[in-house]
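What you see is the complex with one protein chain gone and the rest in place.
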Amino acid sequence: MKKQAVAHTKKFDELGILIVMIALFVFLAIASPFFLKVENIQNLLLQSVFVMLVGFGMMFVLTIGGIDLSVGSILGYSGAVTGIIIAAGGNVFLGILAGLGTGAAFGIINGLLITQLRIAPFLVTFAMSSVVRGILLLSTTNGAVSGFAVPEFTYLAQGYIIGLPIPVFITIIVFVILLFLFKFTSFGRNVTAIGSNREVAFLSGVSCNKITVGVYMLSGLLAALSGILLAARLTAVQSEMGGGYEMDAIAAAVIGGTSMAGGKGSIIGAIIGAVILGMISNGLDLLSVNQFYRQIIVGAIIIIAVALERFTSLKTERV
Amino acid sequence: MKNNEMTAPLAVKAKKKIDRQLLGLLIFVIIMMVVMSFLSPSFLSVSNLTNVFRQSVFIMLLGFGMTFVLTTGGIDLSVGVMLALSGGMSGWLLSMNVNIVPAVIAGILVGMLVGAGNGLMITKLHITPFIATLATMSIGRGVMYVWTNSIPFRNYMVGGFRFIGQGDIFGLQFPIVIAIVAFVILQFVYRCTAFGRHVTAYGSNEESARVSGINTDKLLIKVYALSGLMAAIAGITLASRLETVHPEMGKGYELDAIAAAIIGGTSLSGGKGTLIGTVLGAFIIYLISNALNLLNVDPDWETIVKGIIILIVVAVEFLSHRNKKD
Partner (left out) sequence: MGNSGNAFIEMTGITKRFPGVVALDDVSLSVSRGEVVALVGENGAGKSTLMKMLSGLYHPDEGEIRVDGRPVRITDPKCAQALGISTIFQEPSLAPHLNAVQNVYLGRETQKGLIGRAVKRLDEKAMLEETQKLYAKFFPTVEDVLIPVGQLGALKNRVIEIVKALSIKCSLVIMDEPTAALAEHERQVLFDFVHMLKSQGIAVIYITHHLRELFGLVDRIVVMRDGKNVAEVGPGDTDEGDLVARMVGRTITNFIVKEDVSVGGEILRVEHLTRKGVIDDVNLHVNRGEIVGIAGLAGAGRTETVRAIVGADKASGTVSVDGKKCRIQTPGDAIAHGIGMLPENRKLQGALVEQDVKDNITLANLKEVLAGNFVIRKNKEVKTAKEYVQRLGVKTPTIYQKVKSLSGGNQQKVILAKWLFTKPKVLIFDEPTQGIDVGAKHEIYSLIADFVKEGGGILLVSSELPELMGLADRIYVMHQGRIVHEFTREQATEENITLYASGGHES
């Protein structure tokens, strides 16, 4: 009987926020006749996946007890790198690889600075976000990066596989891989262990530095993937692309039950979080309410989600 | 190993350590000034330096509040938004022909109330400061857009209000006077009052403050309200200076304010902070952009350099600490 109780509380974290999502879904379905249209749902998913991908990486980073404020800038610059290479006549595949490599490289630098110089992740990634944004600004001094909209590349954003927009399809694959990585591998287990208590993990022989660098690399890589898909969709990379994504990604992860203190994360939660953020934008559009309200609603949902999580965990703690 | 004879010089050393960090920053500023004076003759002029200082005043005021917040081990990401809300409130009321005194007071109240709201969320709902102030930032910015309907507030300037951001006293620009007065008062509060002591104690060891009978909830609410107050002062001054309140006003200032405090030697993990450091930190941030500007460097470099400077300062601090330990 006790076992059931434990399993029950384990599920509950995501259940609460799932209910919020479903309630929002039902509300929008009733409020707007367009909401349930296939195109709109596709559009909604498409809007959500960019934040979702970044949110996946952020979930890993938060779970290890860190934070990554540089994902927005990395997203923008990686998209630009891919764009520049393709625009210069480079192979599309090569361009994508270079973009992903850029993201991973910045992530590794983040990780190395954090582990080797022991600087707080907040500062490292904040500084990195400045640096990378600056580099992006420099590479767009003569206007946005464009001219890379070759069909092979834009197909990435506009094509469909089994009725799903390709970015959505890619996100599903990434989700499955990450879920496996998080739940069923030593990497995922060690991430949770480090986030729970770094000293314990270290004394138990976990290679904390390696894992930490790996997590920031993963975050950079996912930001880059998101940036490349976004570039394919927008067919131009502005200097401000990806600005504010770090906050949305954190919001998605936190709404989904990932703890800012580390040691507790949920990938499914991050999906739900990102979809909720997407639904808010989508719903405001459909109900022709000004998008200005989006930020207000998002802020309120963050407070409610986190306060609820704190409340339930405080209750169980006392026992 | 730890003999009693050694303790007296140790006590002195402990005091000197803080000074050394400030000294490092000062040396950095001086070297930069010397180098720049060769590269650009106009750099070392009084008018240029005063100008840099005046530019840095807003970040400095936010940084003062942030120093208190960081010392408790918290963070306040909503200062940029509180700045905008307060400036907006004063400007909006003035444009409706409200008298300047109630308009300014209302602006200040907005900042303090939002700040106290942060404190309430953190203490009563047990939300971490990062998330609580992030949510406030999001909500506040949304409110700014809805409120202004994306059209900046204008046409609110009256003579008395103009003085706040553009007047001067004895040849000193009034925003600078505000910063100096704020510094003197807050330095006193931080170092010489029970409140300041409790702030340090809380950041150093929460439990210690609690068992010593300090009302920690009240303390935190006060600290975040203080951060709101400083943001409000900065916001009203900026509204007077710019003569317009844009819905995006103050965006990104929170990170600059944190950077100023950190560069100055305030610790992100709490228990340790210095307001003089924050003054220097804010000044350095603007000094660098000023120097780049005078050297005709592409302004895009500014963000890169700012990022690198933060990394260097923090890394140097870490390395010097490590050397001392070995």
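A few comments on the model shown:
Going in written order, the chains are labelled A and B, and every chain counts its residues from 1.
By definition in this document, a residue touches a chain if its C-beta (ideal position, glycine included) is under 8 Å from a C-beta of that chain, and two chains touch if they have at least 3 such contacts.
Just so you know, these numbers come straight off a predicted model, no measurement behind them.
Interface note: of B:L85, B:I122, B:I139 or B:I214, the residue touching the hidden chain in the full complex is B:I214. Only one of B:S204, B:T244 or B:N293 touches the absent chain when the whole complex is considered: B:S204. Panel shows chain A; residues 2-3, 6-7, 184-187, 189-190, 192-193, 196-197, 199-207, 263-264, 315, 317-319 of it touch the chain omitted from the view.
Summarising the interface, chain B meets the missing chain with residues 1-2, 4, 7-8, 10-11, 14, 188, 192-194, 197-198, 200-201, 203-205, 207-215, 271-272, 326.
In this text, only the chains that are shown with their structure count from here on.
For the pair chain A and chain B, the distance between mean C-alpha positions equals 30 Å. Contact residues on chain B toward chain A in their complex (touch as defined above): 75, 121, 125-128, 130-132, 134-143, 145-146, 149-150, 255, 258-259, 262, 268-269, 298, 300-308, 310-311, 314-315, 318-319. Taken in their complex, chain A has these residues touching chain B: 67, 113, 117-120, 122-124, 126-131, 133-135, 137-138, 141, 247, 250-251, 254, 260-261, 290, 292-300, 302-303, 306-307, 310-311, 314.
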